[in-house]
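Here the complex is missing a single protein chain, while all its other protein chains stay put.
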Amino acid sequence: MLRRFSFTPYLFLIPAVILLLILTIYPLIFSLWNSLHIWYLGRPQVKPFVGLSNYVNLILYDTTFRISLINTAIIAVIAIPIELGLGLLLAVLIYYERPKGEGIFRTILILPMLASPVVVGVLWRFLYHPNVGLINYLLESILGIGHVNFLGDPNLALMSVILVDIWQWTSFMFLIFVAGLFSLPVEVTEAALIDGASGLPMFRYVTLPLIKPLLTLALIFRTMDIVKLFDIVYVMTRGGPGSATDTLTLYAFRQGLVYFQMGTASALSFIIAIIITVITMIFFRTMGRELA
Amino acid sequence: MRIKRLLSYIILIIASVVTVFPLYWMISLSFQPSILAWSYPPSILFMPTLENYITVFVERNFMPWLLNSIIVTSGATALSILLGSLAAYALARFNIKGAKNIAMWILSIRMFPPITVILPLYVLYSQWGLFDTHIGLILAHCILLLPYAVWMLYGFFREIPRELDEAAEIDGASKMSILFRVIIPVSRSGIAATAILCAIFSWNDFIFAFSLTSNVAKTLMVPISGFLGDYVWEWSAFYAAGTVAAVPMIILGVAAQKYLARGMTFGVLKGS
Partner (left out) sequence: MNIMFINNLFVTSVVMPGDFRKKHEEKSLLKRRISRRKALSTAAKVGIGVVVAGVVAGVSGYYAGLSAAPARTVERTQTVTYTATKTVTAAPVTTPLTTVTPPTTVTITTPTTRKAKINVICLDASFSYAIQELAPKFTERTGIEITFENTAFADIHTKELTDLVSHTGRYDVIMMDNPWTIEFAGGGYLEPIDEYLDKYGVKYSIDYKNTFYGWPRFIIEDAITQVLNYNGNYKGHLYGLPLSPGCFILMCNKEWFEHPDEQDKFEKKYGYKLRPPTTLKELRDIAEFFTRKKGEKIGDEILKQDVYGFSMSGGKGNMSCQTFGYLLWSSGGDYYAFGQGLPDPADPEHNMPIVHGETGINILEWWIKELKPFMPPGFTAYEWDEVTKDFTTKRAAMALQWNVFCSYVEDPTKSAVAGKTIYSVIPGNPDAPSPNIVGAEPGIGYSSLGGWVWVINRDSKNKDAAFEFILWASGITMTEEELRAYVEHEFAGLGARKTSYQLPGTKGVKTGAFPVMLETLERRIKRRPAIAEEAQWEYLVGSPIQEALAGMRSPKDALEEAAKNEYMLMVSAGWIPATVPMKWPSKYVNPDGATIPG
């Protein structure tokens, strides 16, 4: 059949694309422009062009940037595998075991991600409190150690924050995997079983490949969001003690909305975006061949 | 084997307790007077009081903000799903040149921390009169929701066998009506899943709400964080407000369960 060029497909695409374009093009270009200047909002008329020096200063000379980069990386490297693993484990248990009260388990296990990160952060801040927190109370009653300064001790603060992230977002991974597993076509599994597969090999060669794209995308999106982790840390420690829990986005926020150094903040945002892009590309290359 | 079953029960129960306990604690704290909340040892048994909820609803007048949140979240979700469906349909069904690039560009919008766009968006909105309007915030939320909506729906739509389209086309349907009469009904649960997750995200957004709204269109998250003042942190009122904010989402989440786990297998796949 003859294929004529038709406008129709573009018409469908256009509303979404136009909306996004209008709302993001100007901000992004404006931000990019700002990142090439020094611009302190308290003295807005002074706006010298400095080229890439904001970027250079951040990457080479700014210790806070370096520390926040390391912190963000640590958080990502620890939290993501655990969230993935735990979520998968719980989903698998539910799927294969179909325990009684399955519905209740499923409902409970997705609760944390429904709450706002700000609320979760304050709640855990209270739970961690060295003097009145429930966790210290339990530790003291059971183990006799009290007054552990989870959020104020530089050695514990980062792990404490990571724990909260895991608590909140494992439920998300769980949801994804449950949805995925439950929508696995039964025929495939049955067919494999007929062919004699079972147990670990079954999981490894049949189920896992089916879930793999899901896993990949879960990984990509979770990584994107963890690099942008902000709310929880801001509310629990404000990046402290010192810089022990400072993350990239928290630092960008501080530069932009506390210091009002727009140039540095914009440069920082772009650096964050570049980092996320690189990671995403790596994921797509290595794991996402089936996607898109 | 029984041991394995027992073990899995144990794991699930531990996980459930760890998951639900902090939330339960927050709800319990919201019913405690703040002097009790801060005393040590923590009280397990206490006389519940409604004073925190009174602070939230009466003193600080949270109802308008709750309504705003409902309006904005519904609007943003609806708009994202609508525009997302159109775009996803185009990407899934038509052979558009550069489809992959457009899709990747849409994804890339999520790669920027919101800080990047806050100030310029504020300026833009002030100029266009969108500042502190419901529609303004709805549009801003679309920035965050559309990439997900488009990608998710794209995946769902791609799933659906083309035979259905062709059948409808033979009957004389236009592209648009194929979308609305065939594709969307078939992928109902997928759309529901997308919608629910978009809603959660829009509901819990803080940064756009605080920059782009003021007295009129302020959504829940802003006054909730207002309890954390420069000096005084009103923890107990905060918990009460947090509980109130979580309830709609919990209801949505429970409802979501049915759609998500029912399985998005299409009856159509088995038959044909």
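Each chain gets a letter, A and B, in the order it is written, and its residues are counted from 1.
Please note the rule applied: a contact is a pair of C-beta atoms (placed from the backbone, for glycine too) under 8 Å apart; a residue touches a chain by one contact, two chains touch by 3 or more.
If you're wondering where the values come from, they're calculated on a predicted model, not measured in any experiment.
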{"item": "Listed residues A:Asn34, A:Gln261 or A:Thr280, member touching the removed chain", "value": "A:Gln261"}
{"item": "Selected from B:Phe31, B:Phe112, B:Tyr148 or B:Tyr239 as touching the chain missing from the view", "value": "B:Tyr148"}
{"item": "Residues in chain B touching the chain absent from view", "value": "1, 4-5, 7-8, 33-35, 38-41, 51, 119, 122-123, 126, 144, 148, 151-152, 155-156, 158-159, 190, 193-194, 197-198, 200-201, 204, 210-211, 214-215, 222-223, 225-226, 228-233, 235, 260, 264, 269"}
{"item": "Missing-partner contacts on chain A, residue numbers", "value": "38, 40-44, 63, 67, 70-71, 73-74, 77-82, 84-86, 88-89, 92-93, 96-98, 117, 129-132, 146-147, 149, 151-154, 158-159, 169, 172, 175-176, 179-180, 183-185, 187-191, 193-194, 198-204, 207-214, 217-218, 221-222, 224-225, 237-244, 254, 257-261, 290-291"}
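Note that only the chains that are shown with their structure count from here on.
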{"item": "Centroid distance [mean C-alpha coordinates] between chain B and chain A, Å", "value": "16"}
{"item": "Footprint of chain A on chain B - complex, ascending", "value": "5, 8-9, 11-12, 15-16, 18-20, 22-23, 25-26, 29, 38-42, 83-84, 86-87, 89-91, 93-96, 100, 102-104, 106-121, 124, 139-140, 142-143, 146, 150, 175, 179, 193, 200, 203-204, 206, 221, 224-225, 228, 235, 238-239, 242, 245-246, 249-250, 252-254, 257, 260-265, 269"}
{"item": "Interface residues, chain A side, partner chain B - complex", "value": "8-10, 12-13, 15-17, 19-20, 23-24, 26-28, 30-31, 86, 89-90, 93-94, 97, 99, 103-119, 122-124, 126-127, 131-132, 134, 137, 167, 171, 175, 178-179, 182-183, 185, 224, 228, 230-231, 235, 248-249, 252-253, 256-257, 262, 265-266, 269-270, 272-273, 276-277, 280, 292"}
